[in-house]
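The next block holds one structure in the form of structure tokens; read it before the comments.
Heads up, one of the protein chains got dropped from this complex, but the rest are sitting where they should.
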Amino acid sequence: MTQSPHLTLSELSYYYEPGAPAALDRVSLQIPRGQFLAVLGHNGSGKSTLAKLLNGLFLPTQGSVTVSGMDTRDDARIWDIRRTAGMVFQNPDNQLVATQVYDDVAFGLENIGIPPEEMPARIDRALEMTGMSQFKQHAPHLLSGGQKQRVAIAGILAMQPEALILDEATAMLDPQGRREVLDTVLRLNREQGITVVWITHFMEEAARAQRVLVMDHGRIAMDGTPGEIFSQVDRLRELRLDVPPMTRLAHLLQERGIPISSGVLTVDDMVEEVKRLCPSCLSS
Amino acid sequence: MPIVLEQLSHHYRSCPRVSVALEDISLTIHDGELLALIGHTGSGKSTLAQHLNGLLEPTSGRVLVDGEDINQKGARRRALRFRVGLVFQYPEHQLFEETVFKDIAFGPKNMGLTGQQVDQRVREAMARVGLDFEEMKDRSPFELSGGQMRRVALAGVLAMQPRVLVLDEPTAGLDPRARDFLLGDIKRLNQEGTTVVMISHAMDDVARLATRVAVLEKGRLVMQGSTLEVFSQQERLAAMGLDIPDGFKLARRLRQAGLNMADHVHPEEIADALAAAIRGGGGDAA
Partner (left out) sequence: MLRDITLGQYYPVDSPVHRLDPRTKVILTFLYIIAVFLVGNLWLYLPVAAYLAFATWMARLPAGMMLRSLRPMRVLLVITFVLNLFFFSGAQELVRIGSIVIWREGLLNALIFTFRLIFLVTGSSILTLTTAPVTLTDGLERLASPLRIIRFPAHEMAMMMTIALRFIPTLIEEADKIMKAQTARGADFETGNLMARARAMIPLLVPLFISAFRRAGDLAMAMEARCYRGGEGRTRLHQLKYGRRDALALLSMLALYLMILLPGWLA
């Protein structure tokens, strides 16, 4: 993983209308190429606004956003920016355009003027990478939520992006759909080196990221590895956020005087900690 | 006012996507309980919920509310709907009035109550979901936050003062704060005597609230019992591809590793048991 900044925000402020409170307030942030960044924060914290600034759907009121070195305010580069940083939205029903999966994946390619003879190979590959190949003839409204989101991701992959921005893409899905989508994106990040900005309400999803950002009142309130962030249970409560259940359990154990480490995120972590604290407890 | 489902089956006629078939379901919903209905998308949970207040009619079998078959000829189904309140998924998408007050008043008005009674009902319902009457009554429901809109929609059903409240995925799409608020409201309503049936995918929410859990798979009722009993059967749930709360997963992993640790539902109990086990060096934990 190279560490050159891929997405950069500098002193970025955004106001929905003049005089309104800042949706984003002088935010500076560098996201290295290939990083999986999760963004947390309650509604109104500015995380969705951040997403829409990252590919030029919104333009900064002050400061700047650059994507692979291109400034989003540069009119001439805006379409390059959007194909470089693809975006998946919350409602799986409201982002598919065509009446058939295959045609929908073609939509972006048609928009950026890819020659028709190059399309099938790109579409097939994108569907393969998202595990949706067997659904290419399906009508979108007959798919599950998780499948629709994977079609949306395929539509972006066909454009060969360098970054994926997912704005609460799992909020409306059932647990199975959430797993499907997160696993797909984690794999794309790992295998294709695609930079990921994953905006979510679900702490257990954020726990799987390389880096977690917590937004509050349009500013970055916390920034660190999942272990660093979730060990600060009280601080997260102040920000009206949850922690993953195992982190909460570790906190409860600490309150009971057990010297358990604060970085526990998953059941695996907890089992390891119990082994460390009480080797005689476990036979294996 | 118990609801009894007797060998209920439902077969769709025209469109398999709108409703899922149900097969031979017998289930009693007891007064005052908080029953969670879990299962995959498409397992028939929502179809079952729509039978509880007569929105769907069974192909065979009966639904008895207070001993009365709600689908027999002459049953007053409309009156039944005021006793069994059904809150759909994303209920904020059904709001339509200009003001919060008018929207919540829709149900009570349909009941034929007087203006004064309606006013009283709306005030009570808003109080129960933590909405300030004076501050909110004249606002447009469409300028509220997602969490507030959902509470307005919930108040719209509560204003009919149903004795049973059926909630389909009440926390779907909410942020953690709004989810906490809403779960708190539901818990309080149940403690104040309303029977609650809650459909949910969020197993940690279920563990936190439910007194009993029923599991549906492919239109059949495959398990029912106390929350502890159901979640203790991890292999069966896993075979159905269903999640279980992390606390149960942990207890199972620790048992496999040789630690004698029992299943518990609530985080505090789990912490107590685990702390005792660690202190005792694994000797006798419960």
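Order of writing sets the chain letters: A and B. Residues in each chain are counted from 1.
Here is the rule we use: contacts are C-beta pairs under 8 Å (C-beta built on N, C-alpha and C of every residue); 3 or more make two chains touch, one makes a residue touch a chain.
As the structure is a prediction and not an experimental result, all values here were calculated from the model.
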| item | value |
| --- | --- |
| Partner chains on view for the chain not depicted | A, B |
| Sole residue of A:Leu96, A:Leu127, A:Met222 or A:Ile258 that reaches the chain not shown, by the stated touch rule | A:Leu96 |
| Omitted-chain contact residue, chosen from A:Gln62, A:Asn111 or A:Ser280 | A:Asn111 |
| Touching residues on chain A - with respect to the absent chain | 52, 55, 57, 79, 82-83, 86-87, 89, 91, 93-100, 103, 106-116, 119, 123, 139-141, 152, 155-156, 159 |
| Where the unshown chain meets chain B, residue by residue | 14-15, 17-18, 50, 53, 55, 78, 81-82, 85-86, 88, 91, 93-96, 106-107, 110-111, 142, 156-157, 160 |
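Simple rule for what comes next: only the chains that are shown with their structure count from here on.
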| item | value |
| --- | --- |
| Rounded Å distance between chain A and chain B, as computed from the means of their C-alpha atoms | 30 |
| Touch list for chain A against partner chain B, complex | 42-44, 90, 142, 144-145, 171-172, 174-177, 201, 203, 240-242, 244-246, 248-249, 252-253, 255-258, 267, 270-271, 274-275, 277-278, 280-284 |
| Chain A partner contacts - residues on chain B that touch it in the complex | 17, 40-41, 145-147, 172-178, 201-204, 241, 243, 245-247, 249-250, 253-254, 257-259, 267-268, 270-272, 274-275, 277-279, 281-282 |
